[in-house]
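Apart from one protein chain that is not included, each protein chain of the complex appears where it belongs.
And now, chain A:
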Amino acid sequence: MSTATRRERGAASSASLRHRMAERGVDRKLLMLLPAILFALVLFVYPFTYGIGLTFQPLQGTVDKWGGGIFANYVAFFGDSFIFDSIWITMRLALPAALFNVIVSVPIAFKLRRKFRGKRFLSTMLVLPITLGTVLTAQGLLIFAGRQGWLNRFLIQSGIISDPLQLVNNYLGVTFTLVISGFPFAYLLISSYLSGIDPSLDAAAKTLGANWKQRFMRVTLPLLAPGLATTFILTFVLAFSVFPSARLVGDPLGTTRVMALMAYRSFAEQIDYSMASTIAVMMGVIELIVIAIVLLGRSFLYKGSTGGKG
């Protein structure tokens, strides 16, 4: 066996270099990849490494205040509680919102996977908020859920509450915008994962006498779980980098002082590019840690075919 392979390799080596490379998948076709790779190197890898390098060139003021030589930015990041606390503030916003979006999408996607009249219309309506964007959602929420808005007015006039609820300019307002922009996205992804599961598996469980609870817990959920993990990651990424709504409908100096806001403050208001890059890089690191944890959990889940995808 091993001699045969060796002989084959020996024989191949007499062919031209181009031929041997082509056998390993390196041929002229790869040239089509070149623009994309060049693009990624110039516009993503270079600025990113430049930014990382910048974090080790702190401004003199930062060094004087925090010490630590070239690591002064990091010392400041972990030492300055005004900046460091923004990690928890961001997590407290992004994690519950992403979890909520995923968990609520599951039963809804489950119910709506059957055909019914107006399904296409409903799907279209659910896509709508994706096009609204965070800035517009923020403006609408300020008017709709503000003290004089229709929501409070309705609740007061129908006698449910006596004082207007404080729904905007705080933690709750930002959560609302995260749900409004994140939920349709989670729903679309989960329903497409759900449609990728072969319905005959469910039918087979039914013939074996499983009730819907057993079918869901034992058949559908294990098949869906990897998709749920992916959806969670993508919604979390969206919620984690929340920036305009935290400023507009949130309480940007208090409960919604998220990391993106802090990075922008250093960048545009303090013109401290190195500190801004430090916060930005730490933001990426923390997000990647969360993603890595979810992916690690996902690796214990079922990974085979779900039977439905063509």
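Here is the rule we go by: a residue touches a chain if its C-beta (ideal position, glycine included) is under 8 Å from a C-beta of that chain, and two chains touch if they have at least 3 such contacts; residues count from 1.
Here is the rule we go by: contacts and distances are computed from a predicted model.
Novice: Just go with whichever of "3-isopropylmalate dehydratase", "ABC transporter permease", "Heme exporter protein C" or "ABC-2 type transport system ATP-binding protein" UniProt uses as the name of the absent chain.
Specialist: Hidden chain identified via UniProt as "ABC transporter permease".
Novice: Which of these, A:Phe56, A:Phe71, A:Tyr171 or A:Tyr273, touches the one chain of the complex that we don't see?
Specialist: Of these options, the touching residue for the absent chain is A:Tyr273.
Novice: Considering the complete complex, identify which of A:Ala15, A:Ile130 or A:Leu208 is in touch with the unshown chain.
Specialist: Result: among the candidates, A:Ile130 touches the missing chain.
Novice: Decide which residue listed in A:Leu30, A:Ile70, A:Leu208 or A:Ile289 touches the omitted chain of the complex.
Specialist: Hidden-chain contact among the options goes to A:Leu30.
Novice: Going by the touch rule given at the top, which residues of chain A touch the chain that is not shown?
Specialist: Missing-chain contacts on chain A: residues 24-30, 32-33, 35-37, 39-40, 43-48, 50-52, 54, 104, 107-108, 111-115, 122-125, 127-145, 148-151, 153, 176, 180, 183, 188-189, 191-193, 195-196, 198-200, 203, 211-212, 233, 237, 240-241, 243-244, 247-248, 259-260, 263-264, 267, 273, 276-277, 280-281, 283-284, 287-288, 291, 308-310.
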